[in-house]
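To start, the structure under review is shown below, and the notes come after it.
Apart from one protein chain that is not included, each protein chain of the complex appears where it belongs.
Take a look at chain A:
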Amino acid sequence: MYIYDQYDQALVDQRVAQFRDQTRRFLAGELSEEEFRPLRLMNGLYIQRWAPMLRVSIPYGLLSSEQLRRLARIARTYDKGYGHFTTRQNIQYNWPALEKVPDILAELAEVQMHAIQTSGNCIRNISSDHLAGVADDEIEDPRPYCEIIRQWATLHPEFSYLPRKFKIAVSGSQKDRAATQVHDIGLQLVRNEQGEVGFEVLVGGGLGRTPIIGAVIRKFLPKRHLLSYLEAILRVYNLYGRRDNLYKSRIKILVKSLGPEIFAKQVEQEWEYLRDDAALTLENADIERMQQFFTLPDYDANAADDTRHEQQREEDPNFARWLAHNVLPHKQRGYRAVFVSLKAPGRAPGDMTDEQMEAVAELADRFSFGEARVSHTQNLVLADVRQADLYELWQALKAQGLATPNIGTVTDMICCPGLDFCSLANAGSIGIAEQINEKFDDLDYLYDLGPVRINMSGCMNACGHHHVAHIGILGVDKKGVEYYQITLGGTSGNDAALGDRVGPAVGKDEVADIIGRILKVYAEHREEGEPFLDTYRRIGLTPFKERIYA
């Protein structure tokens, strides 16, 4: 993984000092709340329903065991002993004291972490594929490019007061696991006809109040021009994005109002001036230098010879279930990528205690070259596990409540913090997750249903990505009462689509029951081996609607 040099370290250290002084001035009354607001936001600090919330950046979701241990220590020392992993691969703490935040940032800087630009109208954490580097459908590892972009975007003087927040995702695989089509900019590594690798550039995707699928504005961008092209897009947005209306200020609205072709033309015009700027051009050596941080670990060449896990699978049906659902194939023979499920019944989706974080850090050291990843589905991944170690790893995860064999099923829900924490929420989401967990406690039934993605947001800001779920749940407020709007048929994969609204919102107590009815309709209509999404696309909304409002 990327290791800071003196420049990176000096920058985060100086950032801590800067924020320490800003916090001091705010507490001394020298800075107004209005002036302090964007400063704290650019360091990830919100003021929430009950307390401040601190969002810590996990660049492209990658963590060393040392960093994970530090996150655990922060949870224990400055919070109530847990943290919440988000759909953008970051972690949030819900209970830090404002005056302690500079200390937390200093703790982070010691392990090469920060909270820079995790909020505010600036370029946010660069997100990516949680299987980067180990997926067998990968064209190239996206992480070196993520890190290059991270550095370019960090404290960018021109793009720190944009009309609105700005999110970039990079995918290196054929299968899009990074939701690039619903980001402000999505970058997809592609190979052109000459066999050269570059980027397909998408712009203007996003969820929230006005969900839109991004449009391709350039089919092939040579790698060397990555930064000049990004700079051109951001400049056009900074100059022309709307600032008069909060709800119309994302780049997607600009792209939509101009039309993607005209927007693309403006970007290309701007790029003409920038493309030969040496300060924005990446030479091969720059890219290779970055790639050296993301080389393959020292794999055991004989890992495939040890097949004890097969015997163990025969003997232990619980292990067999976990293997079937939480463990993924790997491009290296004899290795697997393992999901650490943060979706145990009785816990808020994506939450993890300090003890669990420390346990996973330990397991990462023992079994996965000291690294862990955060997936945008709010689970962790140990990406490089020898097949012979799976049983031992499973037992250790199970002891921590981290081996619920439900990845990809109905109960592997994405869920935002909702009304329990978030001051913008219309309705609770954690309670709904609980309701669904209680209703669907029969794993065999879940396995029979196959892959079903349920995402839930507590308001139309859509932090829970409900639009791109097979079954989306959105909290709405009707005269002070919590209601839930259901959508069907969304996905953030290659065939990205926004879900269709089924009809009027339903009451809080009915949600799990209605999910049950939706799944029954699917089970009745599906053809042999047909997944939920395909059935929905084939039969449409009506049969579901009829049953929901019957």
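Note that a residue touches a chain if its C-beta (ideal position, glycine included) is under 8 Å from a C-beta of that chain, and two chains touch if they have at least 3 such contacts; residues count from 1.
Methods note: contacts and distances are computed from a predicted model.
Comparing "Oxidoreductase", "Sarcosine oxidase subunit beta", "Ferredoxin" or "(2Fe-2S)-binding domain-containing protein" against the UniProt entry of the hidden chain yields the protein name "Oxidoreductase". Within the whole complex, the absent chain has one touching residue among A:M1, A:I148, A:V381 or A:V502, and that is A:I148.
Of the listed residues A:R49, A:R76, A:K100 or A:H156, the one in contact with the hidden chain in the full complex is A:H156.
Only one of the listed residues, A:Q48, A:T86 or A:N121, touches the absent chain: A:N121.
For the chain left out of this panel, the touching residue among A:N238, A:Q332, A:S375 or A:N426 is A:N238.
In the full complex, the hidden chain is touched by chain A at residues 5, 7, 10-11, 14-15, 17-18, 22, 31, 35, 38-39, 121, 148, 151-152, 154-163, 227, 235, 238-239, 243, 273, 278-280, 282-283, 285-286, 289.
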